[in-house]
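Quick notes on the structure that follows.
Excluded from the complex is one protein chain; the other protein chains are retained at their positions.
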Amino acid sequence: MAKQIDLHDVAHSELEMRSRYTTRVKACSSTACLSAGAGPVRQALDQAAEREDVNSDVQVVPTGCMGMCSSGPLVRVEPRGAEPTMYAQVTPDIATRIIREHVVVRKLIDEHVLDEDQPFFSRQRKIVLGNAGRIDPERIEDYVAEGGYQALAGALNDLAPEEVIEIIDDSGLRGRGGAGYPTAKKWDMLRRAEGSPKYLIANGDEGDQGAYMDRTIMEDDPHRVIEGMIIAAYATGASHGYIYVRAEYPTAVERLERAIRVARRQGLLGRNILGSDFDLQLEVRIGAGAFVCGEETALMASIEGRRGTPSLRPPYPTEKGLWGQPTMINNVETLANVPAIVANGAEWFGEVGTAQSKGTKVFALAGSLVNTGLIEVPMGITLREIVFDIGGGIPNDGVFKAAQSGGPSGGCLPASLLDSPVDYESLRKLGSMMGSGGLVVMDDSMRMPDVARFYMEFCREESCGKCAPCRTGTVQMHALLDRICEGVGRRRDLQHLESLCRTVRQTSLCGLGQSAPNPVVSTLDHFRHEYLDLLVPDVSYNGTAPSVPPRPQAPDPAVTTKGGSR
Amino acid sequence: MAEARTAERAAQGEGHPSGDERFALLDKTLRKARYQQDQLIEVLHVAQDLFGHLSEDILIYLARQLKLPPSRVYGVATFYHLFSFTAPGRHSATVCMGTACFVKGAEEIVQQLEAAHDVRSGQTTEDGELTVSTARCVGSCGLAPVVVVDGVVTSHQTAESTLAHVGEVLAKEPTEAST
Amino acid sequence: MSRGNGRPSIPVTIDGQEAMAYEGETILDVATRIGVRIPRLCYLEGLSVWGGCRLCLVEVEDDPRYRLSCATPVVAEMAVTTTNWELHNHRRRIVEMLFAEGNHICAVCVSNGDCELQDLAAETDVDHIHYDLQHPDASVDASHPKYVLDRERCVLCTRCVRVCNEIEGAHVWDVGGRGSDSMIVAELSKPWGESPSCTWCGKCVLVCPTGALAFKGRAVGEMRHDPAVIDFLKTARDEGKWYERQEAR
Partner (left out) sequence: MSNGNGAGNGKLRIATAWLGGCSGCHMSFLDLDEFLVDLAGMADLVFGPLTDTKAFPPDVDITLVEGAVTNEDNRELAFALRENTRVVVSFGDCAVTGNVTALRNLLGEPEPMLQRVYVEHPDLDGQLPSEVVPALLPMAEPLHELIPIDAYMPGCPPSAERIKTTITALAQALIDGEPVPKATEWLFPDEARFG
């Protein structure tokens, strides 16, 4: 049996170790900051600390995402017993100065200081991302020192599986993958399902362009995901778990695999977890570039090593999933909420958010905004607050035109809806969806039909090809959008487009096809005039010679046969 | 048929007849996967890392080793976009086409790259020097538009800056050094 | 079709017609048994359910979504409407798009009438194609001594893939590529004639709903398929019952 970790001891010695340093300098080493040059910055910090001979007083900690990716690389200086300071756009030179001036002589480098009281930070509420940007994701000790694995220990010691599900039920936690299905309901279904073994899958196949919430959670706080999975497995009776991660996220894969190894060594995974009689094996499985694998049944096909095509439901995965066994699939962000809920109680969680959408939601804020990056906000916050307070508004005096939530499956929200709250029900009512959390803001330089075409092209290329309406419908809808956007579309093309939207939505096999028309429908709802403006006037045949546009289209097709039911 | 012999020898546990050491590494992965058929995608990933792309020979080899029908292996490999079946160029430029990058003009970058190097996205130039491709969001949306050149992320790109950068990379290394 | 043992015990209504269904029967099973025709393309008795053509969607009372009749088991008191104005239009559009997707220029079906896609077009009132014809650059594989594969006429119903895997056990065929690039491939996308695993059984040809798979060297009038043979084989094999077959059309 693996040795059992003593959580208390580990936390204690970690905190003691931290207290030996007078200053801790945290260097964001997330993917976004790394691509902005965080690697050399961290080197410079280390070297400067050595040169200044403050090694024993200063600890340089590589951390996960601090949030404001547009201002990276970010560095946060945390002197013991004093206010922390965050620096933006740090270069190796600035990094050297941070050590030499700020750390050594307590002189701030004013022009690079990032105000942490600004709304971008103060309007956020961090639960899932509580540790991101605060701890070294590669060290389990750091996680444990922040209270990590305490929720698991508590659950294993004091709670029956049913009681854990009850807590989740009371908390009102809903799936963060987009649809918002009550998490406890799913857990309960797996718990009640007959058959053994049961499987648990963490869905980290985040394919939405412009969305990297799950990646950040997996990269910056892998143990939180693992703890959430262990608790979920304990509650549901699953004995084997998979974390399905996109192959495009090598760092996430690496860190998760490492975290699993460490957890296993510490007795947190494998047999007799933390001395209990509960066993769980965890494994990382990587995708290979297929958006459709975010769909539950396609994801399972992919884990089984097959083509990632969705299959019919029922039977639902909780009845017959992986290899025909009961299986539950939760989004990574959903699972990352679990430890905090179990540790702090359902009531604590319920204080955040709205009556029906509780807790927080992580969004990847992108597009035409002053501040872009990763944010975690309470549910029910208005779009206006996200765009103008947190996002800092549109740069260069631009005008807000629309925000697209939910990526290619979602819809756009125009300026008139800026004051609507962001939660599952409201967004769905407005023809968009929460989605996994991509939020792209567009200014008035964007033409909405182009946006719809962009998303349709994505859906066309990501359609798996199994069902006819999605495979052929996305091709046809894209062709029609293409013609409209190129200025040679006719009224008839728009009519075909709308009728196809309805057919593809109602007849497609899986969520990809069913939601593929959403961007078209919502841009048509809010910006119909932009489509109409692009249409070529109809050709007249009343005695006048028809003018011939590039690709002439008849204004109205007529058919001899009767429509309607037979 | 050479392929059939390959398979026979492989089935007898002799590994790949070519003696290519990379197949030994592939065998190691297969053993680690306990020749489980559901590990096909993982094994394909390893094979692509080792060989740069998935040739027919490799696919046949894996089919026989995992005792899967070749058509199934082909079906799986061609379903997922990350697997490639032709050798990549010596240099690569991948333009992110995620929403954030699209909104900030990534399309223009792709078009100009294609035009300047006479190559279609997803393909390699005739001299085998450069592969131009697009990606579905590399996750650095705060830095949009993003272009990954030879694995290095470059941020806030324009068509001009990308062309200049790619030009530099191509010029840096003489062709014979990499053959 | 599941031929349930014992007595049918589940009361259902299909298009106003009351019927008793066996446990485990799908809507399509019951409808077929009582003589109500539901359009379908990928479904074939004797093969696993694929659910790709989406033509057999039906309306179930008090259910906000259309249900796939080939895959939905009946439950007691279920009231099914097999077609309505909207479903008819959905089917028509799907069939039109299937036509637009391939190069269905065919001298055979217009003359011998043996094409399920053509039948569906007639059934769903398709008299012309509203959409852009894709004119795909699809290939013809005539390398096999006995059969021909013309991908231009393939509708990706995967009957051939399933019959080869499930009934013959050879798994010569699979689907390669993805989305609109999907196509039926033999082995590693090799000429069919070179396939070492093909047993020349011809079942894939028999089940093909269009002219994508055909026997070589036959006159137009003789180019016929016989998909019903699969159900016959399966029942004989699984249940040890050989029912009398009608000869192929």
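Just so it is clear, A, B and C label the chains in written order, and each chain counts residues from 1 on its own.
Heads up, the rule we're going with is that contacts are C-beta pairs under 8 Å (C-beta built on N, C-alpha and C of every residue); 3 or more make two chains touch, one makes a residue touch a chain.
If you're wondering where the values come from, they're calculated on a predicted model, not measured in any experiment.
Considering the full assembly, C:N89 is the residue among C:N89, C:S195 or C:T210 that touches the omitted chain. Among the residues C:E23, C:E77 or C:D127, only C:D127 touches the chain that is left out of the figure. The chain not displayed touches chain C at residues 85, 88-89, 92, 99, 103-105, 107, 110, 125, 127-130, 133, 135, 137.
Rule of thumb we're sticking to: only the chains that are shown with their structure count from here on.
Just to note, of B-C and A-B, the chains joined by more C-beta pairs in contact are A-B. Taking each chain's centre as the mean of its C-alpha atoms, chain A lies 39 Å from chain C. Chain B and chain C have centres, each the mean of its CA atoms, that are 37 Å apart. Averaging C-alpha coordinates per chain places the centre of chain A 26 Å away from that of chain B. Among the residues of chain A, those in touch with two or more other chains are 290, 307, 464. In chain C, the positions touching at least two other chains are 175, 177-178.
Note for the complex: chain A touches chain C at residues 290, 307, 311-312, 460-469, 471-476, 479, 496, 499-500, 502-503, 506-509, 557, 559-566. On the chain C side of its complex with chain A, the touching residues are 41, 49-55, 57, 65-66, 68, 71, 83-86, 88-90, 93-94, 97-98, 100-101, 125, 127-128, 130-132, 134, 155-156, 175, 177-182. Chain A contributes residues 31-32, 34-36, 68-72, 207-212, 215, 247-249, 285-291, 302-309, 364, 366-368, 372-373, 404, 407, 438, 440, 442, 446, 454, 458, 464 to its touches with chain B in the complex.
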